[in-house]
Structures are given as C-alpha cells and as structure tokens.
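Just below is one structure, and these are the notes that go with it.
In this view, the complex is presented without one of its protein chains, the others remaining in place.
A, B and C are the chain letters, set down in written order, and residue numbers restart from 1 in every chain.
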Amino acid sequence: MSGDAELLDLAAGAFLLAAVGVLWRRDLTAQTSLLAVQGFALAAIAVILGADQAHPELYAVAAGVGVLRGAVLPALMRRAISARATDRETRPLMNVGASLLSAAALVLLAYAVSQPLVRLLGTASARALPMGLAVALIGLLILVTRRKALSQITGFLLLDNGITAIAFLAAAGVPLLVELGVSFDLLLAVLVLRVLTTRMRALFGDTDLDDLRELHD
Amino acid sequence: MSADTVNTASILVSLGQVTLVLIGAPLLAGVMRQVRARLEGREGAGIWQPWRDLRKLLRKTRIVPEGTGPAFRTAPLLAVACTAMAAAAVPLISTRTGLGPGADLIAVVALLTLAAAALALAGLDTGTAFGGMGASREMTITALAEPTILMAVFALGARVGSTNLPQIVAAGVQHGGRLASPASLLAAFALGVVVLAETGRLPVDNPATHLELTMVHEAMVLEYAGPDLALVELGAAMRLTVLLGLWASLFAPWGIATATGPAALALGLGVLAGKLALLAVLLAAGEVFMAKLRLFRVPELLAGSFLLSVLAVTASFFLT
Amino acid sequence: MNLIAVALGVAAALAGAAVLAAVVLPARLRVVAVGVLSALLGTAGLLAGGAALAGGSFAAHLPLVLPLAGVYVSVDALSGLFMAVAGAVVLAASVYGVGYARHAGGGRGAQALWPLFAFSLLLVPAAASVSTLLAAWELMAASSLLLVVSGHRGGGDSVRSAGVWYAVMTHLGLVAILTGLVWLAAAAHSETFAGIRAGAPGLSPVARGGVFVLVLIGFGSKAGMVPLHAWLPRAHPEAPTPVSALMSAAMVNLGVYGLVRVGLDLLGGGARWWWLTVLILGALTAVYGILQAAVASDLKRLLAYSTVENLGLILLGVGAAGVFHASGHDELAALALAAALLHTVTHAAFKTLLFLGAGAVLHATGVRDLDELGGLRARMPVTSGLFALGALGAAALPGGAGFPSEWLLLQSLIHGLAVPGITVVVVLPVAVGAVALSAGLAVATFVKAVGTGFLAKPRSPAAEQAHEAPVSMLAGMSLTALACAGLALLPGAAGPALRRVVTGLLPGSGAAVTEGVAGRLSALGSTLSPLWVVAGTLVLALVLRGLLRMAARTPSRSAPLWDCGAPPLTARMQYTATSFAEPLQRVFDDVLAPESDLDVTPHAESAYLVERVAYSRAVPDRIEHRLYNPVIHTVRRAGLAARALANGSVHRYLGYGFTAVVLLLVVLAAAQ
Partner (left out) sequence: MNTLLLLTPLVAPLLAALVYAAFGWRRATAHAGTAAAALILADGIALAVRVMRHGAIDLLGGWLRADPLAAFMLMGIGTIALLAAASSPAYLAAAHGPDADLGQINAAANRRYGALVACFLAAMSAGALAGNLGLAWIAIEATTIVTAFLVGHTGTRAAVEAAWKYTVICSVGIALALLGIIVLYAAARHAGLSESAALDYRALAAHAHALDPAVTRMATALMILGFGAKAGLAPLHAWLPDAHSQAPAPVSALMSGVLLPVAFIQILRVKAIADQVLGAGFTRALLLTMGLSALALAALLLIAQRDYKRMLAYSTMEHMGLVTVGAAIGTRLAMAAVFLHIAGHGLAKAVAFITSGHIQHAERTTRIDQVKALAARQPVVAGIFAAALLALLGFPPFSLFASELALARAGFAAGLGWPVAAAFTLILIALAALVTHTAAMLLGNPEGGGRPAAPDALNLTARTPLITALVAVGALGITAWPISSLIATAAQAGHP
C-alpha cells in the first residue's frame, strides 16, 4: 500500500521533472523526448492508481494514454521538427533562469491552491495532485513565453497532461467516454496546429510566432 | 383697483394725450433747440421753428425712391402710430388712461421698440450703406437698452406688484416718500440714461449732425424726404416727449390727475407742460456741455445704467 | 367612445398607411400620398390633444407590445398640450412637405421615415410608463436622426458630422434619462407612472435629487440646454426643412415635457436647488443662444440658435415655477408654468413659420447664407410677408406671437420677489435681465434676418433668380401664419386649456391665469390686451394716413435713391448680415471670441500697393470648443493608446489569460 504511494510519488515527481526539463531545454528535439517521458509517466500514474484502487479499466485508459501522449503526439512533433533540423528556442521572451524561478513560484501556488481539494479527498493519491496543477501552470508559462510555434504546441501538451494527471489523481479518471472524447479532441487540436505550422512555414518561412503581427489594431 | 375701469372719460383722456403729444412734441424740440442756441450765443430760430419745418415738409410732393419696398414706405407711419399709441397708454395728464388695465409698462416699451425696429427695417430697405449702418447701430443700442428699461420696470413694478402704469404712478402719488428711496433714485438715473439712448440724444447720438462716422438715427432715415421725413421728425420728437413724460410721471408724479374731472385734468396738463419744459431745458443745457461718445463706448454707458437698474432692483428689495 | 382613443388609433393607422405608401408608391404619387396622410395624422394628433385639453383623458395597457415591458398609454391635459402642438406642426409641415419633397426628389427612405417621426412625436407625451416613454423617445431619436442625414448627398461632410453629433448627443441624453428613470422606477418599485407617483414621496432625497439631475441632463440636452446644446445648431440646419421645422418646433418641446412630467408630476416638485439650477441654466441658454443667433449669418443656423434661446426662456419659466412651488407659492408657480407652456406653444407657431419660410428661400435660391440673399421681397412677396410675421413673433414685439408669452413670463418673475429667500432675490433679477437682454437681442437678430435677407437688393445671382414657392408650401406657411396671428392677438383664448394643465400639475394653485374677453391676458393684477394695442395702433396709423392724404396736394412720384449723391448703387455697397452684426459682435467680443483673419496680398511690383485683401470671420460655438473638444481629444487619445492592447502578439494575448488565471488562483488560495 505504502509502496504504491511511493511509486505514485515517484511517477508524479518524474511527471513534474519532465515539465521542468521542457522549460529548461531550448532544443525542441529534447523537449519532445521529455514530452514522451512525461506521457509515459502519466500512463504509469494511471497504472499505479489502477492497481491501487482496483480499477481494471484504468489499465486500458493507461494504455491509451501511453500510446497517445507517450508515442503518437511526440512522434507528430518530431516529424514537424525533422523538416527543419535547426529548430531551437533561441531567444524566449523570458530567459530560462527567470522562467525556472517563476516555475518554482507556480509550483508553490499550485500547492497552495489545491489544498482544499487535497483536504477534501484526503486520499494518498490526492497528495500528488498539486504536481499535476503545477505542470498545467508550467504549460501555460511556456505558451506565454516561447516564440516557436512548436514550443507552443509543447506547452499546450504540458497543460493537457497536467490536467489529465489531475483527473487521474483526483478522481481516478473521468468517465471513459469523456476521456476518449478529450483525447480525440486533443489529438485533433495538435493535428490542426501542426497543419497550421507547416502552412506558416510555407508562408512566413519561419515559425517564429512574433512574425504573426499582421492582425492588430 | 380704480385704474382698471375704462369709461368714455378715460378714453377721451387718452385721445387728449395723443393730440397733446402730437402737437406738443415739435414744440418741445423747438424749446430745446432754442435753449441750445441761446447757450451757444446764437439767436435761435424760435420755438415754433420745428412746426414751420413740418408744415413745409408736409406740403412737398411725396417721393418714393426707386427700389424701396413697403417697409420703407410704411415705416414712418408705423413709427408715429406706435409712439402715439404709447402716448395714449402712458399716464401723462391723468392716471385714468383709455387702456386702463391694458396700459402696461412692458407693452409701452415694446411699442417704442417696434417703432425703432420699423425705422431700422426702412433703413435696410433702401439698400444704401448709410441706411444699413444706421439700422445696425440703432438696433445695437436698442438691444442693449432693453434690459435696462425692463430692469427699471422690474424695480418699480415689484413694489406695486404690477407692471400696470396707472397703478405704479398712482402708488407714487399716494406715497411720495417712496420716490426718495434709493431704489427709485437709482432706477430714475438708469432710466434717464436709457431715455437719452432711445431718443438718440447726446452723448449717445447727435441729432444735429450728419457726419457719417457719428450718425446713428439720422443715417437710418437719410433717404426720407417730404411728408415722410416730416413723419420721421415728428415721430422722433414724440418719442422724446413720451419718454420724458413717462420718466416724469414715474419719478415725479406730483400733480398728475388721478381722476377725470376737468379741473384735475387742467392742473395735470399744466403741471405736465411745466415738467416737460423743465426737463427739456435741463437736457438741452446738458447737451451743450457734452460731447458725443464713440459708438463703441456707448455699450459701457448702457452697461453702467444696467448695473444701476440691477442695484435698483436689489435695493427695492433690501432697503424697503 | 373616447375621442382621444379614436384619434390616437386613427393616427397610428395613418402612420402605418403613410409608411406603406412611401414604400410602394412611385415617386410622384408617393410625395402627395405621404403628405396628405401625414397631414391627416397631424390633424388626428391635434384632435387628440385638443380633446385632452378640453378635459378628456384616456389610458390603456397593451401587454403584448414591447417585449418584457408592455406599453402603457395615458393622456392627460399636459400630454394633450404637447400632443396638440406636435400635431399642429406636423399638419403644417406635411402640407408644406408635398411641394418641398417634390422638389427635393422625395427619396423612399425619407418619405417613409417622416410619418414615423411624426407619430413618435405624438407617442412620447402619451407614454405612461418608463419603458414606453423611453421606447417612444428613442423611436423619435432614430427616425429624426435618419431624416437629418437623409440629405447627405447634397450636404456632404457637414451633414455627416451633424448626424454623428446628433446621434451621440441624443444617445448621451438617452443614457441619462434611462439611468434616471430606471433608478426611479426601481426605487418606487413600479414601472408605470401611476405607481411611481404613488411611490415617489417615499424616496430618499439623494435618490430624488440624483434622478432629477439625470433627467435634467437627458431632457435638457434634447431641449438644447446650454452646455448640452451643441448638436442642435448642427443638426437643425442640415436637416431637410420640414424636418428642421418638426425638430425645432415640436421635438425640442418634448425635452421640456419630460422635465415637467418627471420633475413636477412624478417627483411632485422637489427641493428648491433643482429648480434654481434649471432656472439659471435656462437663463444662460437664452442669452447664449440669442447671442449666437445675433451674429449668425446662415439663416437656418440663426433660427436654430433662436430655438436654443426660446427653449432657454421656457426652461427659465419652468425653473421659476419649480422654485415658487418649492417655496409654497403655488399661484406664482402656476403663473410661471403657464407662461412657460404658453411660450412653448407660441414658439412652436412662429418657429415653424420661420423655418418653413427659410426652407422656401432655400428652395427658391439654394442659398442659406444671408450675406448672399437680399431683395426677395420683390421676387417672393408672400413668403417674405409670412416670414416677417414670424420674425415679429420671434422678436416678441406687439403683434407678434412671442409677445404675450414673454410678457406673462416677465409678470411671473416680477411677482416672484414676493417669495422669501436670499437666493431668489439674487437669481430673479438676473433672470429678468436675461429675459430682457435676449428680448432686445432678438429684435436686433430678426431685424437683421428680415432686413438683410428679404429687403434691399439681391446680393447674388441666386437671389436674383429667386421665385415664389409652390402653392402647397405657401399653404403650409399660411396655416402656421394664421396660428401665429391668433396667438398674437387672442392669447387669452389659450387660457382655459393652460389653466387645466397647470391645475393638473399644481393642485394648490387657484385661478392664477385668468382670461377675459377678447383674449385679454391677466396675471395677478397686470393685464395685457394685445388685441387692443394692435388695433389701436392700426387705427391711429390709418387716421394719420388719412390726414396726410388730405394734406397732400400733389400725388406722390418716384425718383432714384439719393444715397448722398453717390454713383449708382450696387449690391456690394449694402450692409450684409455680417456687417450688420459687427457692432454687436464687437460688444460681446469676450463672450463670443470670434475668429477673424485678414490676409493682404501686396502687389507684385511694390509692397505698398495692395492687390487683394481677404477678410474672413467665423464665430465658432465657444462652449463647443472649450467643453467638447477636450473630451473628444481625450477619448481619441485613449483609443489610440488602447491599440497597444491588441498589438497582434499571441504571447501577449495568452499572457492576459495566464495573468488572469494566476491572479485568480492567488485570490482563491488567499481566500481559504
């Protein structure tokens, strides 16, 4: 039982670390692989919870999550990158140091905010819940501070992983139907963004989002 | 109020006042000219001269300048008629005038303004530069004189609780003490200035000059000749008479008849003649020693009189 | 069967029919049909108003109309007065409009909007609930706005800016009224006037005062109250003439109606400071309006500013009534109110006549600038005569429609000194001074308008080719002229109606306004019988004329003008409106702050020989410059600065969300 809890904490820690790593690394390829790691960590969380709370269908969900977030989505990203090997997040709007510090602040915030929920649920898994929230917030931070289109997709994925993690930790996953819908939508969203990225490359020659300044008042 | 009753007698009084003003006005003008002449060391043409002029002018053929319209033709007639109507309303000899309750101070002022406006339109109708100039200046002065008059009316009427002339005058007769009050003194002075302005006397306007820069009233009527000119002259004289008479009845009502008995009327007539003569002499004497103001200094004068009338109003409230 | 109900129903039906006719009929037929139907609509309104003034009343509730509110209609004497005025103006203007629109082309839209506007003018005074009033009010605003801009093809930018100004100002007014009335309704827990009347006494003074200030802003702006008048001298001149007439003579009155309805009726009087404010603003408005009119040389602009002046006088009267009422002198209040209402009526009469006349001039010459006109009396005699009659009324001289009402106003003020209180003593003399000054300036103004516009010789080819207006236009003007004459000579005839209105609002007042035989008008011991004055003057004039005829020996002959023996007179020598107003402008230099510029082009050879001297003068609306421009500039600058908020950076956009989320979470965390 306690072993499960430790495992869970371990998985959750890896989950959060992956996010921090994404924030740290400028190389998009590295970011993508970190993303894959995180996806698997997420799947691991699901498995552990399934074992812990004897929810057999969670294994299926875990499998799905692992495939989608650990394999498919990162693969999609990698393909987008391979088109242009030199994709690096050269000069983010907020330099890495600062963003790491603010990430720390966000983690604290996440802890503070999720206290009511933790207290309410009171389960062992719930204690890991703030990590999910923290990851979601870090995802937002990346969305706001990174220039490359792909980094924004990464941020979006982090946000979504965080939310899914919360779903697992707080309520052992939402109903299967919803889970499927969510994942499907996520997949589509990423696909859309990828298509747009390629179009953007075709039209703008680069995927630096600061070039997207034609529409303004 | 006794003044409200209108009967044949009072109507006769009004008619009498009208004829009196019609006849007396030129005389008044004559007196003033004579006084001026004497004071300036001239012989003077005698007080009947205005009448002679009028007779002469009336005999002449009436000339209608080309390009002038009905406004130009009817204006003199209208001016005289309005002034005459005012004369009928203002209590000169007696407070029992024909309009009785209708003899309203504001109405009288409006009538006189109407006369001025008619002449101004006539001046514009000629289409000459002088006509326009005169009209413009005359109207400016009238526009600025109006408030003063009405404020004075306000000061006087507020006390009596009415703007009905007979009532105001009658009240003045009954308690003469009030006439010495600061209110009525201030009002008297203010109204006096306005009378000068409205009748085109010095220092506002010089009836004797035809110098284009200084002309106001004369410029307006420059195109008139013959009988029309006679009417204009007559109108101006009547205007002076009526306003002086009004001033006299408002601020020195003593002797004015409050009834329609022949004796009272006779007395009133005599007293009126005396007052007017006195005022005329004073005015003429004053004008000898006075120079005409520049046109654009006139507003200052009128503003001053307006201030006085405002003071009069407030005084009439605080100090009584 | 209730006559008012029938008349209003008929009016509604006619409005619908007219709109339909405007949409479906071909141009030529359209103009006539709309004109006739609208004239009938006006007549119906006149009848309804008359019936209400005769003591009738009518109330109805239509729950299905106007979603979420329902329509409440109720007509009493006060509504009746304004309804009758509006109806009469509509009648005259519609008849006139037939000829005018045929000339102006009579576009489908404008023709369809006209009856709508006319009907909304009848609807506003009939409204008996906050929602109904606001709906009718806004309907009126919308239709008139579209009518104002309907002439945009000819007018170009001036029309556009006029439309924009009008739209914004009227909506500002609407927001003020809406806020005030809705506040009132919420505080009184009822939306209908009856309920508000019942609930108003229980309100806190703050609420009452706040509501009053708000509605004063709203209705005041519609009534052209300084400093909210800025739209009026822009919109009224630019609108097609019948519309200007309807706006100037009927629409602006409804501002007064609203103020009286809410201030005196719904709120039942109120504190003294409310009405002192109204009184002072009214005095300012009157003087400022007439000053601008005195120096204006655009005929319609002049008339618009004269509207501002007269509405100022009316507001002054209403304010005085309120002050007296607040001080418990209901007789005086009744007198002042009657004066204000009478002036509303007379002003409507002569202002309609004047605008229609100006429209006839515009129609005949295509010129609005008095400096370009002149000599019309020979070319369009009827119009000139009618315009002169109207001008006589506007100048408030005996024989003019404006004279009795201004007389009554002065009476009420003069008797006002009986009211105790230091403020009154200070304010009333100033008020009288304002009335007097505006009266004097009005004389100068309209002497200018008639003298330089219609008399003398034409100063432009356009004025030379002027021709008399078509019959329908003359008919419309003549109708109004009759009304003017009637009001000028027999003002007392309006007495009973006025008394009914006034006593309806101020139950405490006795028969303050009495009327005697022959339209004699009496007020607390003073009496005016304009009929006698005018008749007497005319009799005297005729007698004199007879005497002169007898005295004359030779028949009169005509001769060229002497003009000091100057060479033949050219039109360029005449005094124009601008030059006529020059002395006045000089006198009031500090108030008007005119902008004149003079550029001298020296001759090529020598600097001492002048080749050309160009002098231009403009008297801008100073309040507009000082008050509105800064606001407009501030808003503009804010708008330009705000562009940075949407600078196109997706990071910034997401940043908004991120910041919001973080803040929200922090707040939530802190809230635990």
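What we mean here is this: contacts are C-beta pairs under 8 Å (C-beta built on N, C-alpha and C of every residue); 3 or more make two chains touch, one makes a residue touch a chain.
What you see is a predicted model, and the numbers here were worked out from it, not measured in a lab.
Partners of the chain left out, restricted to shown chains and counted across the full complex, are A, C. The residue touching the chain not shown here, chosen from C:Leu25, C:Ala54 or C:Leu172, is C:Leu172.
Of the candidate positions A:Val113, A:Ala128 or A:Leu150, contact with the hidden chain is made by A:Val113. Residues 113, 116-117, 120-121, 133, 136, 140, 143, 149, 152, 156, 159-160, 163, 166-167, 170-171, 174-175, 177-178, 181-182, 185, 188-189, 192-193, 196, 199-200, 203-204, 209, 212, 214-215, 217 are the ones on chain A that touch the missing chain. Interface with the hidden chain, as seen from chain C, comprises residues 64-69, 109, 130-131, 134-135, 138-139, 141-142, 149, 152-154, 156-157, 159-160, 163-164, 167-168, 171-172, 175, 178-179, 182-183, 185-186, 191, 635-636, 638-640, 642-643, 645-646, 650, 652-654, 656-657, 659-661, 664-665, 668, 671-672.
By definition in this document, only the chains that are shown with their structure count from here on.
Shown here, the protein chains touch in a chain-like sequence that does not close on itself. Farthest chain from chain B, judged by C-alpha centroids: A. Averaging Cα coordinates per chain places chain B and chain C 35 Å apart. Averaged C-alpha coordinates give centres for chain A and chain C that are 69 Å from one another. Per-chain Cα centroids separate chain A from chain B by 100 Å. Contact residues of chain C toward chain A in the complex are 642-643, 645-651, 654-655, 657-658, 661-662, 665-666, 668-669, 672. Partner chain C is touched in their complex by these residues of chain B: 1, 4, 18, 58-59, 61-71, 77-78, 80-82, 84-85, 88-89, 99, 101-102, 104, 106-107, 110-111, 113-114, 117, 120-121, 123-133, 135-137, 139-140, 142-151, 153-154, 157-158, 161-164, 167, 222-223, 225, 227, 231, 295-296, 299, 306, 310, 313-314, 317-318. Those residues of chain A whose C-beta lies close enough to touch chain C in the complex are 93, 106, 109-110, 112-113, 115-116, 137, 140-141, 143-145, 147, 152, 209-210, 212-217.
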